[in-house]
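Showing chain A:
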Amino acid sequence: MKKKVLAAILAATMVVGLTACGGSKDATTTTTPDAATEETTDDAAAPAADASGMSFEIVSKGLQHQYWQAVKKGVEQKAAELGVTVNFVGPDSESNISQQVQQLESALNANPTAVGLAALDTESVKDLLQKAKDSNIPVVGFDSGVPGAPEGSVLANCSTDNYAAGALAAEKVYEAVKDQVANATAPVRVGVVAQDATSESVINRGLGFIDKFAELAKADGKTANVVGNDKYIADSKAEKTDGADVVIDVRVPASVTSELSAADATALMNEKDTIAIYGSNEHSANAIITANENLNKCGVGEGKIVAAGFDSGAAQIQAVKDGVLLGSITQAPVAMGETLVQLLYDAATGNTAAVKDTDTGCQWYTAENCGDAEIAQNLYE
Partner candidate 1 sequence: MGDVILTMKGIDKSFPGVHALDHVDLEVRKGEVHALMGENGAGKSTLMKVLTGIYHKDAGTITYEGKEVEFTNPREAQDAGIVIVHQELNMMGHLTVAQNIFIGREYMNGKLIDDKKMNEEAKKLFDQLGINIDPKETMSRLTVGKQQMCEIAKAISHEAKVIIFDEPSAALTEAEIEELFKIIRDLRDKQMGIVYISHRMDEIKVITDRVTVMRDGGYVGTLITKDSTKDDIINMMVGRVIYEDPKTESQVAPDAPVVLKVEHLNAGRMVKDVSFELHKGEILGFSGLMGAGRTETARALFGADPKDSGDIYVNGQKVDIKTPQDAVKCGIGYLSEDRKRFGIVVDKTVAENSTMASMENFMKGIFIDKKKEKDTAQEYVEALKTKTPSVDQLVVNLSGGNQQKVVIAKWLVRNCDILIFDEPTRGIDVGAKSEIYHLMNELVAEGKSIIMISSEMTEILRMSDRIVVMCEGRKTGELGIEEATQERIMHAATLRN
Partner candidate 2 sequence: MTDKKNGNAFTNNPLVRAIGLQKIVVVIVLIALIAFFSAVSPSFRQYSTLLSIMDYTYYLAFLGIGVTFCLITGGVDLSIGTGMFCYALIGGYLITRQGMPVIVGILVTLICGLIMGIVNGLIVSKGGHAPFLATLCTMMIARGLGAIATGGASVTWPGATAPNGWTRSLFKLTVGEIKLPLGFLWVMILAVVMSIVLNKTRTGRYIIAIGSNKEATRLSGINVAKYQTMAYVFSGIFTGLAALAYSSAFQSMAPGGGGGVELNAIGGAIIGGTSMSGGAGSISGTILGVFIMSVLQTGLPLIGLQANYQQIIIGLVLIVAVYIDVLKNKKLDK
């Protein structure tokens, strides 16, 4: 009796939860049971030239951040246009590698026409990639793709060149602090708030920024050094000099939570010699914004800290508009989603020539240009 009551309460709570999110899901999975059974019975005989029988499994790195929701939007738009069925999944958190492996496994077991994958950890999906290859299921990487995947297991990647995107941020930030760097009598500090030191895309955005900033400083006759997180220090190609004019300080929290990253940002902005700070994804940019609410130091000018972000989201867009952030880099997640589905379609239809690595691009947006249609479509709240 008690158990029944309990079950009822839980079920009711679940229903409330599900209804609340129901709206966004309708567009995704529209596969009818018939289509699914046909798929499993006769797919091996002849690859379906008819798009209506095609089903793509897409395993992303998460669904949490609005970024992934924008990718999903692009995927759904293109899928609707091509008339294919798409199932878009991702783990609960971007550190849940085992869950992603399971999702990829079930994706392959569903025997799809093709698979899109943004791997959290290449090593742990290697076996499954081999399995996909053995069962002739084409795999296309997206976002950070599947770096270091075995030869031939991933046909192509469509992604932002994260390293180049980070470098773009460095150029813009350097431009704003160029004089300060040039006129400084004591070393100056540039902070980098990174979400982690494990994800390839996050690392590349950080390294792109670090390397470019060091390079620009060097071009102006200054020396640079990288301190903080060991992984970034080791991987950075920048020339490192002790007692350098420009110190690039990289902080990574022990786990991905807002309060820990905010503490990192606060610590960096509290350093007396900090002139600029960069957050390499939405999470880290939000951390800078949170820290600034107490410190009120972000901005351009004497005694201020030039701040830059990456990706968008309501808080970040507002901060760019308010001038808290000088600007931010946006990828083109909608375009990425569309390109992904196109590549999967090409791969499935045997249009091999079209299946090749694609940069889906990035843009620097500021208070001035964020209203432009070209940029606005890639910004999401």
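Quick note on selection: all candidates are chains of the complex that A comes from, given by their letters.
Criterion: a contact is a pair of C-beta atoms (placed from the backbone, for glycine too) under 8 Å apart; a residue touches a chain by one contact, two chains touch by 3 or more; residues count from 1.
It should be emphasised that the depicted structure is a prediction, and the values quoted were computed from it without experimental measurement.
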Touching candidate for chain A, same complex, options 1 or 2: 2
Interfacial residue positions of chain A with respect to candidate 2 in the complex: 2-3, 6, 9-10, 13-14, 16-18, 20-21, 24-25, 62-66, 68-69, 90, 92-93, 96, 228-229, 251-260, 262-264, 266-267, 270-272, 282-283, 286, 289-291, 293-296, 313-315, 318-319, 322, 381
